[in-house]
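Left out: one protein chain. Kept in place: all the others.
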Amino acid sequence: MAFEQIDKTLVTHDLVQDLKWDAELRAQFEADQVSVLDRYPLKPEERTAIDTGDFRKLYDMGLHPYLGGQLARLMYGNAAGPDATRAVNRLIASLTGEERPDDRTTA
Amino acid sequence: MAFEQIDKTLVTHDLVQDLKWDAELRAQFEADQVSVLDRYPLKPEERTAIDTGDFRKLYDMGLHPYLGGQLARLMYGNAAGPDATRAVNRLIASLTGEERPDDRTTA
Amino acid sequence: MGDIVLSVAASHAPGLAGLYSGAPEDTKAEVDKMYGTMGAEIVAADLDVLILVGNDHLANSRVLEYPDFLVGMAAEHMGPYEWFKPWLNCRDYTLQGRPEVAEALISGMARRGVLFVGRRENLRYDDNLSIPTVLCDFDANDVPVVPILMNCNVPPVPDQRQCYAVGEALGDVIRNDLPNGMRVGLFGSGGLSHEPGGKRYFFIDQDFDHWFMDMLEAGDHHKLLNEATPERMEESGAGGTAELFAWFVVLGAIGNRPCSRLGYTAYDNFKCGVGAVRWEMGS
Partner (left out) sequence: MGDIVLSVAASHAPGLAGLYSGAPEDTKAEVDKMYGTMGAEIVAADLDVLILVGNDHLANSRVLEYPDFLVGMAAEHMGPYEWFKPWLNCRDYTLQGRPEVAEALISGMARRGVLFVGRRENLRYDDNLSIPTVLCDFDANDVPVVPILMNCNVPPVPDQRQCYAVGEALGDVIRNDLPNGMRVGLFGSGGLSHEPGGKRYFFIDQDFDHWFMDMLEAGDHHKLLNEATPERMEESGAGGTAELFAWFVVLGAIGNRPCSRLGYTAYDNFKCGVGAVRWEMGS
């Protein structure tokens, strides 16, 4: 991932930041992801990539990796320990295309 | 007025910008200036200068002249023509210490 | 491979709308000539986008969080902003935006090391966009616009050299990142000498204004970059004259091109030297 590939104008960035900054929106996202995503003018392939947890596609479209990591935690778990480790592993699995156990902590 | 003298942290800047951006606040300011000013953590001499229309003092404290011009229009009239000309003349009179008729348009 | 097919720069004093009817006939005629010429040439140029660079005037960001360059990314630009209406006394307008061009500018400038902040919402427009719009009839002629509002008077102000360098990067983005054949116009909005909100609010420095436009016509950018400093601008009108840094962005983008003035007038009630120039962009 070259940082040059970041597309600053990608709408997913606003989604992730709104979710971090607005506890109510976050609760809605956890209860009904679809209804929250419907409010954002995402490109069709951007929306599909979020729906399917396809981080590789999102990164190819220019998602900022730091916000990608946070999106994974918003989707898969944000608490320190096994919870966030699972989120990290699912993110890496999507980016590399490799199977990866949820508790793996080495490269 | 050297632009170097601007104090970016002066609270009056926020007051002027809020008044421009919020029609309701502006209506309150027109009806009851004191009640609006009370909401801002202005320094005592900054508050007195606004209360007395002492722009020279405000500029010495670091008020941005562009916002000073707009504060004069908020206080004395914002419409093109005689209205704004009066505001400009009162501002200049305060800055220079010269008497100045409300309709003067030359240096 | 976008092409810069048109470049102009002009004053945007609010009085050009709000105080026009009370101005002397010769002033009105000079204003009509300058802005009429620009309007006709802009329409004739059949632009895909007009990039307008001008002073933000503290309209869109707080003093403590004031960016150097703010790009209007909206699909439509509407103005004037409500509070400026009585002061401008001009018609309301809606212009087509070009969000995809705004995005390309933001991304392209970032790759070239220059921060262009962007906002998707309609920005607050005062005279910076409104005066060119209503005097050159952008609205009636469906001229698509991307506005770049800049910092001309909140310290630290990007100076003439920095703005010229930003313009060089902008020109590079236009030529290399925008779609092939896209017809781009540039409009530097602001100046000439004036001191809004200052002791010398009604002061117009005609000598400076002619000196500056003479230098543009002479085409000596080296001398211009050496002499048109913030200090020199401040002498001729603190916090206002430095709006001419918007013209340096245009200069940097186009490099050295033949330049001619389209007119000039100094009417005290406008509180601003009013002039316009056009650069020849070749065919």
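Points to keep in mind about this one:
Each chain carries a letter (A, B and C) given by its place in the written order, and its residues are counted from 1.
Here, contacts are C-beta pairs under 8 Å (C-beta built on N, C-alpha and C of every residue); 3 or more make two chains touch, one makes a residue touch a chain.
Being a predicted model, the structure only gives us computed values, none of them experimental.
Within the full complex, the chain left out of the display contacts the shown chains A, B, C. What chain C contributes to its contact with the hidden chain is residues 64-68, 73, 106, 109-115, 117-120, 155-156. Seen from chain B, the chain kept out of the figure touches residues 4, 7-9. One chain is missing from the display, and on chain A it is touched by residues 1-4, 6, 8-10, 13-14, 17, 20-21, 23, 26, 64-70, 72-73, 78-81, 83-85, 88, 91-92, 95-96, 105-107.
The rule is short, and it goes like this: only the chains that are shown with their structure count from here on.
Shown here, the protein chains touch in a chain-like sequence that does not close on itself.
Averaged C-alpha coordinates give centres for chain B and chain C that are 27 Å from one another.
For chain A, no residue reaches two or more other chains under the stated contact definition.
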